[in-house]
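What you see is the complex with one protein chain gone and the rest in place.
Then we have subunit A:
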């Protein structure tokens, strides 16, 4: 078994709201192997984006990392000084932001933003950086790199901007890319193109990827393994086939059934999970999912189920689903 590239153990993030500490991320553990795409799914507010931001230490206050370890290729990121952390960002971990409309600096040209990023990490500058920037503009599929180089973000469409965001995240050849809802803000047809681009780039570079999304369709298309988050905790981590064919956690099961999918006779089946995910600070005792779970029993309300590992699958549930149910 290869050593994981990224290993996150018991990552805990809290939010200080008027002196009251609220747990936003509760002992989240997972790992990403070299070259692997790990999908992170969950509803809004489940802690997906917080997980991504916590890894590169870019949490927006009052969110604060208060526990756990993060190791990248054996090096403890959680213990790095801010200056050393800056060198990890962009260089070893690239981050693709969600909304291309707001994540590019509006008053600086595409070319300058690329060159600045390249020069911050690679030992090239001036013409070398420009050449590299032009290469990347072409690599992410924009026509006429020379023209795009001089343009400002507002002169590009949303899809083109997201391609630039991807180029910016990848231009220093990071070992790991964290993509935070990279297609959520885009039109459906553009989404497909961007996903294809990310797949192609992933295949070429063998970069590991953490793909944060709420869209199971994106997961099915891109991920090797999937971590399901619920209310700031890991519900289940499974290889993507296992997840769709034999989910262990009732929440995963519900999540898959809540995705509209035409059945054999053409009807669209849609089963929603009753209730709503508890908000920050309102997580019930025991398993966070117990009030909505059809399999919940007494023990679910009294103790938090630990993450149980069974072969390639890990889940935190006292009463996991068996294969036949899905």
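The rule we apply is simple: a contact is a pair of C-beta atoms (placed from the backbone, for glycine too) under 8 Å apart; a residue touches a chain by one contact, two chains touch by 3 or more; residues count from 1.
Please note the rule applied: contacts and distances are computed from a predicted model.
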item	value
UniProt protein name of the chain not shown, from "Cysteine-rich domain-containing protein", "Alternative cytochrome c oxidase subunit 1", "ABC transporter permease" or "Peptide/nickel transport system ATP-binding protein"	"ABC transporter permease"
Touching residue (missing chain; options A:16, A:79, A:102 or A:157)	A:102
Candidates A:73, A:120, A:258 or A:321 - the one touching the absent chain	A:120
Sole contact to the chain not displayed, among A:169, A:198 or A:313	A:169
Residues of subunit A (touch criterion as defined above) contacting the omitted chain	56, 58, 60, 86-91, 94-95, 97, 99, 102-108, 116-117, 120-121, 152, 154-155, 165, 168-169, 172
